[in-house]
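Report on one structure; see the data block that follows.
Omission of a single protein chain aside, the complex is shown with its protein chains in their original locations.
Coming up: chain A.
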Amino acid sequence: MKRVLSGVLVAAFMLVSVVMFSQTAQADEGKIVGTISKLVISADKKSATVVLKDIKSGEDLTVLITDDLTLDKFNDKRIVEGDEIRCKYEKDGGKNSSKMFKKTAGC
């Protein structure tokens, strides 16, 4: 019985992973190095919208940030307008959701 169950579970798991895998494969991923030209923190402070000006092309890209670590850096102005950022994002439903958002500078 246990065997059968685990077999079913494995199959279910495989199905889920196939679905998940194809989803990530479908989702459009992008990366950009750009300077922040606009930074707006939402009223509930749970997200922020940032416009990045692509260093290379000069084009604007709007990115949505929801991770706490980065939001906190906006909050105490560790990251401000004018800073150069290396960002990876995922396109989902018309939005670009940030997956990585780091200043390029270091010491």
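The rule is short, and it goes like this: contacts are C-beta pairs under 8 Å (C-beta built on N, C-alpha and C of every residue); 3 or more make two chains touch, one makes a residue touch a chain; residues count from 1.
In this section, contacts and distances are computed from a predicted model.
Novice: The hidden chain: which UniProt name fits, "Quinol oxidase subunit 1", "ABC transporter permease", "Cytochrome C" or "Carbon-monoxide dehydrogenase small subunit"?
Specialist: The missing chain's protein name, per its UniProt entry, is "Cytochrome C".
Novice: Could you please point out the chain A residues that touch the chain left off the display?
Specialist: Where chain A meets the chain not shown: residues 2, 6, 33, 55-56, 69, 72-73, 76-78, 80, 84, 102-107.
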